[in-house]
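Take this structure, written in structure tokens, and hold onto it; I'll ask about it next.
In this view, the complex is presented without one of its protein chains, the others remaining in place.
Going in written order, the chains are labelled A and B, and every chain counts its residues from 1.
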Amino acid sequence: MRIPFSALLGLAVMGLMLLSSVLAQWVAPYGLNETVGKVWENPSATFWLGTDQIGRDILSRLLYGGQVTIFVAAASSALAFSMGAFFGFLAAVRGGWVDTTLSRIVDVMMAVPSLIVALVVLSVLPLTLPTLILVMGVLDSTRVFRLSRAVAADIAVMDYVEAAKLRGEGQSWIIFREILPNAMSPLVAEFGMRFIFAVLFISTLSFLGLGIQPPDTDWGGMVRENKEGLIYGKSAAMVPAAAIAVLAIAVNTVADWILSRTSSLKGGRNG
Amino acid sequence: MHPLITLVVQRIALGLILLLAVSVLIFLGVEALPGDTAQAILGQGATPETLANMRESLGLNEPAISRYFTWLGHALTGDFGVALTNKIDIAQAIGQRLGNTLFLAACAGVIAVPFAIGLGLLAARHNGRWPDKLISGVTLAAISLPEFVAAYFVIYLLTQVFPVLQPVSMVFPGMGFLERLHAVALPVIVLVMVVLAHMMRMTRAAILNVMQSPYIETAELKGLSPMQVIWRHALPNAVAPIVSVVVINLAYLVVGVVVVEVVFSYNALGQYLVDHVTKRDLPVVQAVGLIFAAVYIGLNIFADVVGIVANPRLRHPK
């Protein structure tokens, strides 16, 4: 199997970010909440990426922030996908009242503005990291549901699915062996997107108080804290923004590669 | 009746029932919000006396069910009452701001949707080669910036370095169409950046997905050019997922652009909703929630209908 250079680079970046975040405690030059310099210092030999709005080392915070960012985004996207895709396929395959019920529930969930949903949820559940992941995952799964249902509905009426039904295959066989492989490419593409949205959403949530508890941080939150410095090119705001962009592009390059692989696989299988 | 029409009518009827269900949810959800309107209005300035007076004068002591039906009855006739906080007629305030919201969403949608689909087709056509990679890279970079970062970036570029546009985008009644377009140019640019990548990538993926089908190979064997194949054969079969993602993004342009509204001081519904949520101004939150829900459901009915119409197998049920 030949991996194209872009995907290799994407994998390398993802691996590096993951590894350095996991090892933050050992590799970070300073502590997470240690004020070591002046406000908004430029990158220097002492502070490789400069200092933030109260004089903390940005490199160190970036490493610690990576833990939260990557973990929460990955966990909530995975949750959104397993839930959304499963119910989406189920709705498409079963049709009838199952489809109607599931679709309507999702419609209702999506139709109520998420600000109101988040506020209500916030008032009921305790504010912990698992809650955060659950809220983001469930909110996002509705979008995945609609997409997978749309894709699967197209596939479900294909001849090979009809054939499988005539063969007397069970529902799970149809979902996992017929629909899933054939619906993979739009879903993988969507996963890349959802992952980015999750990274960005974490920082938006702090508006609702659902965000990360200080002194812990996430990359989006770091950009927010320093946003006034953005148009003056302060590294405190630019560095975490760049980190998000690099991570996003890396994840999507890899998604693209998987996409092209599954497409060709499928071509081989059904062609 | 043609089965297609039956399906469409069913979908619309379902949509209306759905809206009713959502209205109950919104009403109850908003009622269940923690915090107290009176306290929220008075803020740090609340004293026990002013608080009690405020609660009394807002009529917050009646049972929820009776208030729901009163509210629904009035809402159906377009009467949302007055805002608790500043006694301004809600329907009137919403009317103007809804217009602004739709104007911004329309401007962004008109540019973003064709652009995204076009780029998606182009990327699919050149799958894996440099135009594909370039389009993917640029749109990804645009989307991976938090919205306010993208907004500050265009503010910096187009009001400070090249001062051609204005950072404050408020629009007012009596402004001409062109004047309005000029005012909203910056937020439109940001919103296009925000929604472009998602739609473009889904279009590309959906097309590539269809391109694997046997009938595309048949079409290719017939000697059609790649663009003709995509246009005539792949696109119609990929309409459902594309429309689905377009609708999600259009709905987002209407419902989810608070951040952009705040940055550019654009006077539309999102900011209006957040302000009133903060002040626990329940009638306004309920009214705006209902309108957002209606827009959302309407767009989804549209997506479903297009999906039904576009799918040959659903169009001609066996």
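Heads up, the rule we're going with is that contacts are C-beta pairs under 8 Å (C-beta built on N, C-alpha and C of every residue); 3 or more make two chains touch, one makes a residue touch a chain.
FYI, contacts and distances are computed from a predicted model.
Within the choices "Peptide ABC transporter substrate-binding protein", "ATP synthase subunit a", "methylmalonyl-CoA mutase" or "Inactive transglutaminase fused to 7 transmembrane helices", the name that UniProt assigns to the complex's undisplayed chain is "Peptide ABC transporter substrate-binding protein". When the whole complex is considered, the residue among B:Phe103, B:Phe264 or B:Phe292 that touches the unshown chain is B:Phe264.
Within the full complex, the residue among B:Arg125, B:Arg201, B:His233 or B:His276 touching the omitted chain is B:His276. Check B:Pro63, B:Gly78, B:Pro163 or B:Gly223 against the missing chain and you find that the one touching it is B:Pro163.
By the touch definition given at the top, chain A reaches the unshown chain through residues 33-35, 39-40, 53-55, 119, 122, 206-215, 225, 227-232.
Interface with the hidden chain, as seen from chain B, comprises residues 34-36, 39-50, 53-54, 57, 83, 85-88, 93, 97, 148, 152, 155-156, 159-160, 163, 166-168, 170, 172, 262-265, 267, 271-272, 275-279, 281.
Keep this in mind: only the chains that are shown with their structure count from here on.
Considering their complex, residues 14, 18-19, 21-22, 25-26, 29-30, 32-34, 127-128, 133, 136-137, 140-141, 143-149, 152-153, 155-156, 160, 197-198, 201-202, 204-206, 208-209, 211-214, 217, 237, 240-241, 244-245, 248, 251, 255-256, 258-259, 273-274, 277, 285, 288-289, 292-293, 296-297, 300, 307, 311, 313-314 of chain B touch chain A. Contact residues on chain A toward chain B in their complex (touch as defined above): 6, 100, 104, 107-108, 110-117, 119-120, 123, 143, 146-147, 150-151, 153-154, 157, 182, 185-186, 188-190, 192-193, 196, 199-200, 203-204, 220, 223-224, 227, 230-231, 237, 241, 244-245, 247-249, 252, 256, 259-260, 263, 266-267, 270-271.
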